[in-house]
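This report concerns only the one structure given below.
One protein chain omitted, others in place.
Naming follows writing order (A and B), and every chain is counted from residue 1.
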Amino acid sequence: MSDTHAQTVAYVRETMLPQQAAPTGQSGVIKWLRENLFSGWVNTLLTLAGLYVAYSFVMHFYPWFAHGVWDANSLKECRAIITDRYGAGATGACWAMIHERWHQFLFGFYPSELYWRPVLTFALLFVAVGPLMFQWVPKKVVWFTLVFPFLAVWLLWGGSVWAPLLVLAGFVLGWIVFSFVGKFGPIAGFSAGAIVTILYFLLAVGPLIDLFHSIIPLGIEHVDSAKFGGFLLAITLGVGGIAMSLPAGIILALGRQSDMPLVKGLSIIFIEFIRGVPLITLLFVASLLLNYFLPPGTNFDIILRVMILVTMFAAAYIAEVIRGGLAALPRGQYEAADALGLDYWKAQRLVILPQALKISIPGIVSTFIGMFKDTTLVVFVGLFDPLKGIPDFIRADFNWKGIYWEPFVFVGAIFFILNFAMSRYSMHLENRLQRDNH
Amino acid sequence: MTTAPDAPEHQGFRLSQLIYDTRYRSMTIQIVVLFLVMGFVGWLVDNTIQNLNALGKDFNYSFLGQRAGYDIGNALIPYNNDMTHGRALLVGLLNTLWVSFLGCIAATVLGVIIGVLRLSKNWLVARMMTIYVEVFRNIPVLLWILVALALLTEVAPSPNQYKVNAATGEAKTSMLFESVAFTNRYTAIPSIHFDRSLGSLDTALAPISLNFLAIVLVLLASWFVTKAVNKNATKVQAATGVRPTTWWQNALIWLLPVAIVVTVLGINPEEPVLKGFNFTKGTNVSNAFVALWAGLSLYTAAFIAEIVRAGIMAVSKGQSEAAFALGLRPSRTMRLVILPQALRVIIPPLISQFLNLTKNSSLAIAVGYLDLRGTLGGITLNQTGRELEAITLMMLIYLVISLLISGGMNIFNNRVKLKER
């Protein structure tokens, strides 16, 4: 064979050539650059424009950061140090203010010797949300999640240990009554449980706390909510608002899907009303109008009032998120629950809600991010939010009067880190859900 | 309320049926809920009346007719401090609507660009857009508004920099095209001036120049005529298969009448002139407005970009492959195949972003732009002490705005929605 070949063809390569590297234009960095940055004149233009924007950003802001001063007692000192080091006319950041006041950005006026309490609460928060958010957390931790709200309130505000325990006892009492009377019918059980719980809270809990406290005075130092500020306030409002709005949100979402026209109508009115007005007007209601709506003489804490309105606000948004989750469930799930002969509440509790809530978690997380950012608006009702409230009063100290950009950069960075982490988590969750569903 | 056909007829009605019979239960629940809600509302109203009595206040809106006494920096309709609080409210409301309207447009344009660029094959640009989106949407909008204002005031020159030095005959800064001046308090732009005026129509809101009205009418007429021309063209196309060229007709119909009217009226721009401390004659667009507008648009654009990206990615890859197979160029593929399908996914969340932007415009007070919240819910409330009236009215107005926006957008959404059969 090869002979005949040799005669007909002048030249035949008998060995394979060694593999050559791809041409420089088609490999390595250059190929990557060509494909990703300069693949056409539009792209080249875009790249150049992008590079220019990035360059001018860095050139504009880098010196300011680099000239930053960390050690000074006042803005005047900062300015003197910067002029000293970099010559007259040089600008630089005065991080010394952050250095001196960082704790107020984080905790407001919370007593410094008690900082461990909010920090511990924050750490425990992760344990509490663990079973809801991460699959690898043992399911038993859910019991801790149930107790956590009471623990958190007690840790943050302090006071007698009996207050949260007895409030918790009220719910346990309600549950016991419910399961006992519930044998005669779910509605009777529910009504009896609710009535007993409400009566307990209205009449018994206050005297009981006093009584127990006078017998065994156990407690930690009480911290007034006026001392909350900065990120402590923002996170308390955000987490508290979302946590408290979940049950309300679920009820509203179910109400909106209900067959009963009145319930449905009321739910829609509530949801659309809250979603139709800016949060700031609701905060005004909290600070200026709530006193009109409550019985004469009632008067409580502005933070609590804000919390109530923030909860209402969040509930409307959460309701819409959960409604989305309910709508996303295949119709077959509802039909299957009906086919099993489950009544409405059983179907919701055992079949529909567990699935709908799972789908809703990414939405809930993004609602939370939105809420967390919106907590900065409380500055307009005189609370110390980290973005404007805290810097404004720090500027009222003569030493730091006139400082402007540094607090924005600092607070913006913290907001970014927290929210970015949460949004990444939410994305991860969405991906996981998608994998689970396929 | 389902009726059970096999319900025993002979038994009389028992009270327990109200709870245990599914025929009556929902009715019972609704009545209970109704009473609870009515009781609650009654309780609130009763408390409010008691509290008002205790404070010796009443509930009336007569303060809206009193003299306001304060000035508003950027009013779209004529306003001075001798006018009433009601007028100030109106100025604020128009400011809210104006900034929201422009904000929605800018945010949409910016958002679409960023969303598309984020999917770009250009590595650098895609990364930069990702950074943009993440940075802007994870930091409170209040910060962006404040930063925008501070940047504007620190970067732009003050008006006296435009002053011509008598000795050298030169100014430190000169105006753009001799007619636009960026300053650290406003941007001075030319206003439109007519040589011949047809007079003006006095409405309660603001005097409307008849010249403008004339131009608008002419444009409206042109629109109707072009519509007819196009309809005719389609008819011809349907009959003969060949579409007559209409572009020059359309262009003529649009441009010619307007050009005639404008020339007859003698339009010319009135350029801003520096006089004393500030520019006069032209229109000064305040930085507070620009900062609020920019802050809101940049922030909302980040969300819209994500919506657009998700919308485009929701269109299955087969669609673009099919378009390529048909020989469509990438730009036409985008325009004719992908975007129309993506729009259906994009519009519902876009509506809620518009609503958010409108609601966020109530942060205007942070930069001192007097919107509804700044006038009615701010200075008026403060000067008159009528918090109950002012805040309820303000909430009502915001609610109406929101409902109108979502209503309007829902109609639009129903139009572009896939008609499923």
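What we mean here is this: a residue touches a chain if its C-beta (ideal position, glycine included) is under 8 Å from a C-beta of that chain, and two chains touch if they have at least 3 such contacts.
Please note the rule applied: contacts and distances are computed from a predicted model.
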{"item": "Record-based protein name (UniProt) of the chain missing from this complex, from \"HypC/HybG/HupF family hydrogenase formation chaperone\", \"Amino acid ABC transporter substrate-binding protein\", \"Transketolase family protein\" or \"Raffinose/stachyose/melibiose transport system permease protein\"", "value": "\"Amino acid ABC transporter substrate-binding protein\""}
{"item": "Hidden partner chain, touching residue among A:L304, A:A328 or A:L350", "value": "A:L304"}
{"item": "Contact residue for the chain not shown (choose from A:V69, A:M244 or A:L418)", "value": "A:M244"}
{"item": "Touch criterion as defined above, residue of A:D84, A:D224 or A:D259 at the omitted chain", "value": "A:D224"}
{"item": "Chain B residues that touch the omitted chain in the full complex", "value": "55-57, 69-73, 81, 146, 149-150, 153-154, 158, 160, 184-185, 275-278, 280, 284, 286-288, 365-370, 374, 378-379, 381-385, 387"}
{"item": "Absent-chain interface as seen on chain A, which is shown", "value": "75-76, 79, 100-101, 104, 108-109, 111-112, 145-146, 149-150, 153, 163-164, 167-168, 171, 201, 205-206, 209, 224, 226-227, 240, 243-244, 246-248, 284, 287-288, 291, 297-302, 304, 307-308, 311, 380-384, 388-389, 391-398, 401-402, 404"}
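To be clear about the criterion, only the chains that are shown with their structure count from here on.
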{"item": "Approximate Å spacing (C-alpha centroids) for the pair chain A, chain B", "value": "28"}
{"item": "Residue numbers on chain A that touch chain B, as the complex places them", "value": "32, 35-37, 39, 43, 46-47, 50-51, 53-54, 185, 187-188, 259-263, 266, 272-273, 275-281, 284-285, 288-289, 291-296, 369, 373-374, 376-377, 380, 387-388, 404-405, 408, 411-412, 415-416, 419-420, 423"}
{"item": "Residues of chain B defined as touching chain A within the complex", "value": "1, 19-20, 26, 29-30, 33-34, 37, 44, 47-48, 50-52, 54, 117, 120-125, 128, 134-135, 137-143, 146-147, 150, 355, 359-360, 362-363, 365-366, 373, 377, 387-388, 391-392, 394-395, 398-399, 402-403"}
